[in-house]
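Below is the structure I would like to discuss, written out as C-alpha cells.
All protein chains but one are shown at their positions in the complex.
Naming follows writing order (A, B and C), and every chain is counted from residue 1.
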Amino acid sequence: MTTISIETLKDEYLRIRKCTEKLVEPLEIEDFIVQADTHVSPSKWHLAHTTWFFETFLLKNFFTNYHVFHKGFNYLFNSYYETVGKFHPQKARGLITRPTVSETFSYRKYVDEHILSLVEKTNQTDLDQIKELIEIGLNHEQQHQELLLTDLKYNFSFNPTHPVYMANDISDNSSSPQDLSFIEIEGGLVEIGSDGEGFSFDNERPRHKKWLDPYRLANRPVTNGEYIQFIEDGGYLKAEFWLSDGWNAVNKYKWQAPQYWEKHDGKWYAFTLSGLLPIDEYAPVTHISFYEADAYARWAGRRLPTEEEWEHGLQHTPVEGNFADQGYFHPISKIKRDTTQPFLKGFGDVWEWTQSSYSPYPRNKPLKGALGEYNAKFMANQMVLKGGSCATPESHIRLTYRNFFYPQMRWQFSGVRLAEDVL
Amino acid sequence: MTTISIETLKDEYLRIRKCTEKLVEPLEIEDFIVQADTHVSPSKWHLAHTTWFFETFLLKNFFTNYHVFHKGFNYLFNSYYETVGKFHPQKARGLITRPTVSETFSYRKYVDEHILSLVEKTNQTDLDQIKELIEIGLNHEQQHQELLLTDLKYNFSFNPTHPVYMANDISDNSSSPQDLSFIEIEGGLVEIGSDGEGFSFDNERPRHKKWLDPYRLANRPVTNGEYIQFIEDGGYLKAEFWLSDGWNAVNKYKWQAPQYWEKHDGKWYAFTLSGLLPIDEYAPVTHISFYEADAYARWAGRRLPTEEEWEHGLQHTPVEGNFADQGYFHPISKIKRDTTQPFLKGFGDVWEWTQSSYSPYPRNKPLKGALGEYNAKFMANQMVLKGGSCATPESHIRLTYRNFFYPQMRWQFSGVRLAEDVL
Amino acid sequence: MTTISIETLKDEYLRIRKCTEKLVEPLEIEDFIVQADTHVSPSKWHLAHTTWFFETFLLKNFFTNYHVFHKGFNYLFNSYYETVGKFHPQKARGLITRPTVSETFSYRKYVDEHILSLVEKTNQTDLDQIKELIEIGLNHEQQHQELLLTDLKYNFSFNPTHPVYMANDISDNSSSPQDLSFIEIEGGLVEIGSDGEGFSFDNERPRHKKWLDPYRLANRPVTNGEYIQFIEDGGYLKAEFWLSDGWNAVNKYKWQAPQYWEKHDGKWYAFTLSGLLPIDEYAPVTHISFYEADAYARWAGRRLPTEEEWEHGLQHTPVEGNFADQGYFHPISKIKRDTTQPFLKGFGDVWEWTQSSYSPYPRNKPLKGALGEYNAKFMANQMVLKGGSCATPESHIRLTYRNFFYPQMRWQFSGVRLAEDVL
Partner (left out) sequence: MTTISIETLKDEYLRIRKCTEKLVEPLEIEDFIVQADTHVSPSKWHLAHTTWFFETFLLKNFFTNYHVFHKGFNYLFNSYYETVGKFHPQKARGLITRPTVSETFSYRKYVDEHILSLVEKTNQTDLDQIKELIEIGLNHEQQHQELLLTDLKYNFSFNPTHPVYMANDISDNSSSPQDLSFIEIEGGLVEIGSDGEGFSFDNERPRHKKWLDPYRLANRPVTNGEYIQFIEDGGYLKAEFWLSDGWNAVNKYKWQAPQYWEKHDGKWYAFTLSGLLPIDEYAPVTHISFYEADAYARWAGRRLPTEEEWEHGLQHTPVEGNFADQGYFHPISKIKRDTTQPFLKGFGDVWEWTQSSYSPYPRNKPLKGALGEYNAKFMANQMVLKGGSCATPESHIRLTYRNFFYPQMRWQFSGVRLAEDVL
C-alpha cells in the first residue's frame, strides 16, 4: 500500500469509513446502545472504537499538537490494548449512554478530518509508516463492520418481537445445491501463509513450509438440509460424536440446533437480520460452534480440514461469493459464479471451522509495540476459520486470512466444510 | 377515592401520568434503554410497564371491545404477575430496543385516551371498582416515578464520565443540623396500620394492636458527618458491629462506604443525579444497606427502631419534607419546616431502615386476584423502611406506608434513625 | 445450674459428652471426613469443635497454665467467633484429613480430663461462672449432636448406594394419625420468652408482653399423606401458592417434593438414616423448607403460626415425644403419649416452621464477649422453628426454645403445623 497515491489513500479511507456509517443507517438510536453478552459490543461502541484506533495509533503519534476529542474516550473506547493504558471493562460496554450516538458521529467526523489533514500535510519521512498504519486501521474498521452486524443480530435476537434490520427476501435466492463431492489434493511439502504481496495481518506471516499428506476436500460447505439429518438422527443426544468439551457445552447450553434456530409446528425457522425466516435447506448451515462442526463431521464419517489443507486446497479458487457487499447478510443457496470451478462457495457465505488451533506460524514475529497485541495475544484456546462470510466486506478477505474464535462460539456466520484422508 | 368526582379523577390521572413524563424530559434517547443490574429497570420500561398496568387491570377488563396497543407488550411489560401470564425475564429488560422510546410514548397516549374515555363512559355499576383500580394504578405509577429516578442514578453511576441528570447546586442547601437528641415515647398497647381513611396498600391493613415497651427515638436521621466517624473508626473493618450476613456482604462486595461514595485527595464525594458532588456532612447519610444501618447503630450504642416504634412515635409529625416535588433528588441538610416539631426530617430525604422484617399484619388479607401479588408475595427476607425519600412524590407517602427492600440493597435513598430502650 | 453440686455437674458433663461419642459408634473412619455442602460439617469436625468450645471458653480462661492440645486447632475448629480469631473457611472443613479421627478422640479425652480437674480445683469465686459456661457448653454440645445426625444424613444422601447409619424398622411405628382439628386459643396480652427458671439461651430472653388476636392451632403437624395431596394437586407447579423468593427457589433447585424423597414405580420413598424406606403416610412430613411449609399452608387455606402463637398455644403441653433419645432418628406416626392432650406431637418428630423471622426480643441483651456471637449475629434472613425433632436430645428442648434456619434450608427435620385466624 505504500506505493499508492495520497489521493487514492484518502478515497479508500473515506470509502471504508462511510461503509461503516451506511451499515448503521437502518438503526434506531435505541439499537446502538445494548450489549447482550460480553463477547458482543454495542453498535455505538464499534463506531467509537474504530475511530479511537485512528486517533490513538495515528493522530496522537503523528499529528502535531493534536487535541483529543474527549479525554474520557481513551478509557472508554480502548478495547484491550494493555500497553496503551487502562480500559473500560468489556462486559460493561452496554451501560454507557453518553456520549450519545450523535456525539459519536461528531467524534468520527473530527477524527476523519484530522486524518485527511494528516495525510496531506505529512512529510515524506513519516508517510510510509502512516500509510501502513492507515491500512491496518482500515482493515481493523472492516473487521468491526462484520462484528457490528453479527453483534447487532445477537442483540436483536433477545427481543421476542424479532426486530428486522433489513427486509431481504432471502428465499428468492434458494436453489438446489450442487451434489456433495470430494476433490482430491496431492499435498506434499507445500507453502502456506502470506508472501508479503498485498496487505496481510502479522498472523499470516511468514510464508513457510508445511508437509501435507494427500487428502480430499468437499466441493462446498454442509447445507442446512444435511445438518437437519444430523439433528434428526439424534446428533445432539449421542456423546459418541462429540469432543469431551463439546459434549459438556451441549449439556451446559442445552444446544439442540444451531444458534437462532426455532422449531414451530415441526418446521425449522431461524432468526436473521431480515427477521424470522424459514430455513432454506439448500443454503450452508451457519451459527454452529467448532464442537458442532466437529461432531457433524464425525457423524458423517469425515473430519474437519486443517487450516493448511484448506488454504492449499483452495489456492486457485477465486475470492468471490456472497459477502456483506451483496447485502443479504445471510448465507444463500443460489450460486452466482462460474460453476466450472471445482470449489463452490469457497469464499463468503460462512466462515469454515478448521481443526487447527490458532497458533503462531513458524518464525512469526508480531508487530512491534501496542499493535503487537492485535492478534498475537489471542493464540490460545481458539480455532482457525477460513474463507469469510456473508457479513465480511469482499475487499477484506483473502486466501491466507486467518480468523479465530473460541470453539464454543456461535454468533458468527460460521459453518463447516468436510475433509477426509486419502488412504 | 370512590367519592371523588369523575372530573377530579381525570385531573388526578393526567397530573400523575404527566409527572412521569416530566421526569424523563432531561434524558437523551440513549438513557432510556440500559439496565445495569437485575434489580433496576430501564426508564423506557418504567414508562411502558406503568401503562401496561392500566391496560391490563382496567382496559382489558372494563373497556368494551378494547384492542391492545401491541400484542407483544403483555409479555414484555408484565413485571411479575404470574397469574396474568408469562413475562419477560427481569434481568433482560436492558436488551430491548424496540419498541422505541417514541413508540412507548405513543403507547402511553393510546392508553391514556382510553382510560379517560372509560371513566366517562362507564356505567354506575363498575364505577367504584374502576375508581379504586385507577387509584391503585396511580399509586403504582408514583412508586415507579421513584424507581425511575433511583434506577437512572444507578445506571448512570457506571459511566466513568459521571453524567448529570439535572444540575442542582445542592450545596446551597447545607446548614448545620439540629443536635442529635432522643425523644422518649411511652408505648403501651398501641394501634398500628391504616384505619381505612384515604388510600392505603393492602399490606398496611388492618389496623391492629401492638404492645410497645417505652423507648426513645432520635429527633433526626444520622448525618454524613456522623457516619464518616463510623468509617474512620474502622466500622467496615470490625466484625463485632455486624450481623453475620452483613459481615459477609461487607467482604463479598468490598463495602468501605455508602454506595456512590468516592474518596479523592482525602475528601469524600458522592455521585448524585447532579453529578459528582462533595459530601455535605450535615445532610442525612443515604445509600446504605440495612446491614450498614444496623452496624452503625451498634457502633453508636443504639439500635434500629421497629416499624411499629417508628409509626407510633411519628404519628403526630406532619408529612412534610424534602420529596421528589422539591426537585433536589438528594437529601439536603437545610430544614424547611416548623422546627418546633420534636421530629425533624421525619418524612422525606431518606427512607429509614427499621429492624422489622416485612411480614403480614395480623389478619391481613391481600387483594384478590392478580393484584394480590402486588405486595404479599414479597413477605420474606425483606426489611421495612418508613418515611419516604427525596425521590418519593409527596402525595404518595403517609405514616402507615411500608416500603420494603432486601437488607443488602443500597440503590434506594435509604438512611437510618436511631432508637434505644428506656431501661 | 449454679445451685447444682460439683458431682452432679461432672456427671452431667460426662453423660452429654459420651452421648456425642455414642452417636458416632456406628460410623466407619471414612464417614467422619466428608462435607457435601457448606452448611453441613464432617462428623469429625463436630467432635473437635465442641471440644474446642470447652477449651476456648473454659480452659484457656480458668485453667492455670493450661497448654493447648495442638496450636493449629484454634484456627481449624473455631466455627465463626470473629472475636476469638481467624478461622478456617466453613466450606473447606471436608478437606481436612489430619488430625485423624483417632487424634480427635485424644483431643476430646485431653480436654475432658482438664475440665473435670478444673471443676474440682476451682476456687469459689470462679465456680458460678464456670458452672454457667459448662452449661452453655453442654447445650452447645447437644446442638451439635443434632447437627451431627442431620449433616451425616445429608452427606450420606450423596452416595448412590444409600448407606445405612442405623437399621431401624421404622414402619413398625406406623399408625393412623388422629384426625386433623383446630384448637381455638383466646390470645390477648400474653407473655412470651424465658422467665429465667432453668437454662435458656440469650435469644429466649427477656420474658415480654405480646398482643395476640384469637387464633386456632392444628392439633398435630401435617402428615406425609396430606403433603402428597399437595404435590398431586400440582403444588410445586403453581406460582399462586408461593412467596416470590419461594417460587424462585422451586425453579432454581427444581424442587418437586421434600428433600430425600424419590419416586420409584409410582411410589414415594425417602432416604433416611436407616436407608431408603417407603414413605409412611401417617408420619409428619419433614425436610421441607419454610417456603414449602408456607405454600402448603396457602394451598390448604390456612397459614403458619407466629412463634408467639405457637409458644402461647402449647404452653401447657408436656415436653414429650419422639426425640433423639428414642433412637429412631426419623419422624414416626405412632404416638407414645397421653392422647387426652389437645396437642398431639407438640414436641419432637419435626421442627415446626413459624411465620416469624428470627429477630431480637424487646430489650434483649446478647451475652457479653465472644459468646454474644453465639446467637445474636444471625438475626437476619432466618425464620424461627419450634418444638424440637427426632434428632434433638430430649433434655435440650423446652417451650421457649427458638431454633432458626434460612427459609430455603431443608436438611433439618423440619415440618409444618397449620394455624388460622378466628374471624
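Heads up, the rule we're going with is that a residue touches a chain if its C-beta (ideal position, glycine included) is under 8 Å from a C-beta of that chain, and two chains touch if they have at least 3 such contacts.
This structure is a prediction, so every number in the text was calculated from the model and none was measured.
**Student:** The chain left out here touches which displayed chains?
**Tutor:** Over the full assembly, the chain not pictured touches A, C.
**Student:** Tell me which of C:33, C:118, C:149 or C:273 is the one touching the absent chain.
**Tutor:** Once the missing chain is taken into account, the touching residue is C:33.
**Student:** Based on the whole complex, identify which of A:197, A:240 or A:265 touches the chain you can't see.
**Tutor:** Touches the omitted chain: A:240.
**Student:** For chain A, which residues reach the chain that was dropped from this view?
**Tutor:** 80, 82-83, 189, 208-211, 213, 239-240, 242-247, 290-291, 294, 355-357, 359-360, 362-363, 377-381, 407, 421, 423
**Student:** Could you pull out which residues of chain C are in touch with the chain that's been left out?
**Tutor:** Where chain C meets the chain not shown: residues 28-34, 36, 44, 72, 75-76, 88, 92, 94-98, 100-101, 155-156, 158-161, 163.
The working rule: only the chains that are shown with their structure count from here on.
**Student:** Which one of the chains is closest to the middle, using the mean of its C-alpha atoms?
**Tutor:** Central chain: B.
**Student:** Whole-Å distance, chain A centre to chain C centre, using C-alpha means?
**Tutor:** Computed from C-alpha means, the inter-chain centre distance equals 60 Å.
**Student:** Would you mind pulling out the distance in Å between where the CA atoms of chain B average out and where those of chain C do?
**Tutor:** Computed value for the inter-centroid distance: 38 Å.
**Student:** If you average the CA atoms of chain A and of chain B, how far apart do the two points sit, in angstrom?
**Tutor:** Using C-alpha averages as centres, the distance is 47 Å.
**Student:** So which stretches of chain A touch two or more other chains?
**Tutor:** Where chain A is concerned, no single residue meets two or more other chains.
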